[in-house]
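With one protein chain held back, the other chains of the complex are shown just where they sit.
In order of appearance the chains are A and B, and numbering begins at 1 in each one.
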Amino acid sequence: MAELARSLRLYVLLQRASARSAMQYRLNSVIGVLSGAVWQGAGFAFIWVVMHTFPSLAGWGLAEIAFLYGLRLTAHALAMIPMMSVHDIQWVVRNGEFDRFLLRPLNPLVQLMGNRVGLGQVGDLLVGVTLLAVAGGNVPVDWDAWLVAYCVVAVAGGALIEAAFFLGLSSLSLRMVDTTALRVFVDDVFSRFGSYPMKVFGGVTEWLLTFVLPVAFVAYVPSSVVLGKLDASWALAAPLLGVVLIAVAYLVWRRQLDHYQSAGH
Amino acid sequence: MMRIGFRLALAYRSNIVMTCVTLVAQVFLLRMIWTSVYGARPAAAGLTLDALLAYLTLANLQSFATHTVVSRTIHERIRSGTVFFDLARPPGYLRQMAAFQVGNTFGGLLLLAPVVPVVLLVGSITAPVNGPGYVVTLVLGYVIAVQLALLISLIGFWTMEIGAISLLYRLVSQFFAGTMVPLAFFPGFLGVLAGALPFQYLGYVPAAIYVGHITDVAGPIMVELAWIAGLWGLLALTWSRAHRRVVIQGG
Partner (left out) sequence: MIRAEGLTKVFRRPRTFPGPLGALRTLVTRQYVEKTAVDGVSFTIDEGEVIGYLGLNGAGKSTTIKMLTGILTPTSGTVRVGGLVPWRDRSANARNVGVVFGQRSQLWWDLPLIESLRLVGSLYDVPAARFETSLKKLRDLLGLDDFLDTPVRQLSLGQRMRGDLAAAVLYEPPLLYLDEPTVGLDVLAKDAVREFIVEVNRTGRTTVILTTHDLADVEALCKRIILIDRGKVLFDGAIDALVDQPRRLVVLLEPEPEEVRGVRRDAEGRYVFDIRGDLPGMIAAISAEHTIRDLSIEEPDLESVIKGIYSR
């Protein structure tokens, strides 16, 4: 427990150092945050235009879809703020930086996560939280403290699911198997399909997105519970899945780390 | 330059393969969403579901095929200073860059070819209502796309930083080209704005002519020609300013 607190404190310290480094290039940083926000805003504009003509998408209204979209985006941003620098792993291993992480008395994964600050994801977070707040006020839900707390847990669970896939695939790079393209693809599937009610896809796709790549559990299942479209017994499915998946991903990481072969000997 | 652009497109083929996968996913997603919102409705905004799906498939293929990389290339060459080699060559700078883009597009098309059947299968397609009209408006639309991309990239001669601007441009142009939603569905003010902008010729107009949603072809062609002439003048003017600026900076 003390080690966990120490890791967290040092992660924050490293992340602050990365942020200070990034602020040396102020204009680029502002652009980074803005482009993240604009990109996600444009994604939502599509939904808004479609739902102007068609008030219902698989039985969901505009406010409900916006809530779903916001929940997914917030989870995505929380997953990617630490995972963004894990994305660089191929490069970090190849240029020998990873060796240095192994020479310091701190979990190398924590050092890798603190290596760079995900500015575009900060933009995502801004849009996500805004959507969640605005849509939350417009959906027919009686909010109470418990429900708000559940939303926080659900966002965390969704973030863990996304992060788990990202971490698991990234750890293969420790053995010089480049999974960058695969990670981009998985991230794309989460982003593209995760923001819609799964019923839209139906059949095989719905099944694949629920049980193979559990996109449905990131935001669709928890939003359905909040919006009263799904029985409350499903409520904890997503967060629990998140915890299980991240634990598995971390085991994969540890196992790959044992086989780490360092570049250039 | 045309050959360089062509080769570059082939060199980054792993990139393009990923983009193809993305394209298929995108077309699939749009099909599912639109099928779902149409439900039992036979038609909306004058489009049947079949026509709409064919439209979306085409518009996305077009958007992929006419995607311009020239802004990024020019930007990199300005930053690294290799732009001076381009300026030193006898053919005009803009003509070189346009040739680069055309070559790149051909390279992209070559790689796109095997994916087209998949996309058509995942999306859907109908027989063209007006084939020749589609081709003519699409080619003219492509000319406009290249002109706009060149115009955007010339901004780089002033700001030296263009990444955000070209990203913004891509988002805005794709949205107003009607790649995901036909312009016919744009509500009120947004519809007026989209109708006034040239981006519709990159996506909406040709695809809508193909599925017979737009029947008048002569009108759009006239407007496209007017845009091409206007943009050509604007490009020439901007270039003469940018060129003077380069000369001053270089000295």
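Definition applied: a residue touches a chain if its C-beta (ideal position, glycine included) is under 8 Å from a C-beta of that chain, and two chains touch if they have at least 3 such contacts.
Keep in mind that this is a model prediction, so the values were computed, not measured.
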Touching the absent chain when the full complex is considered, from A:132, A:172, A:189 or A:226: A:172
Residue of A:27, A:147, A:181 or A:232 in touch with the missing chain, whole complex considered: A:181
Consider the whole complex, including the chain that is not shown, and state which of A:59, A:96, A:137 or A:228 touches that chain. A:96
Which is it among B:17, B:121, B:139 or B:193 that touches the chain not included here? B:17
Interface with the undisplayed chain - residues on subunit A: 6, 10, 13-14, 17, 20-22, 24, 95-97, 99-100, 102-106, 172, 175-179, 181-182, 258, 260-262, 264-265
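Here is the rule we use: only the chains that are shown with their structure count from here on.
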Could you tell me the distance, in whole angstrom, between the mean C-alpha positions of subunit A and subunit B? 31
Per the touch rule above, subunit B residues touching subunit A in the complex are 14, 18, 21-22, 25-26, 28-29, 32-34, 36-38, 44-45, 161, 163-164, 167-168, 171, 175, 180-181, 185-187, 190
What does subunit A use to touch subunit B in their complex? 27-28, 31, 34-35, 38-39, 42, 45-46, 49-54, 56-58, 181, 184-185, 188-189, 192-193, 196, 199-202, 205
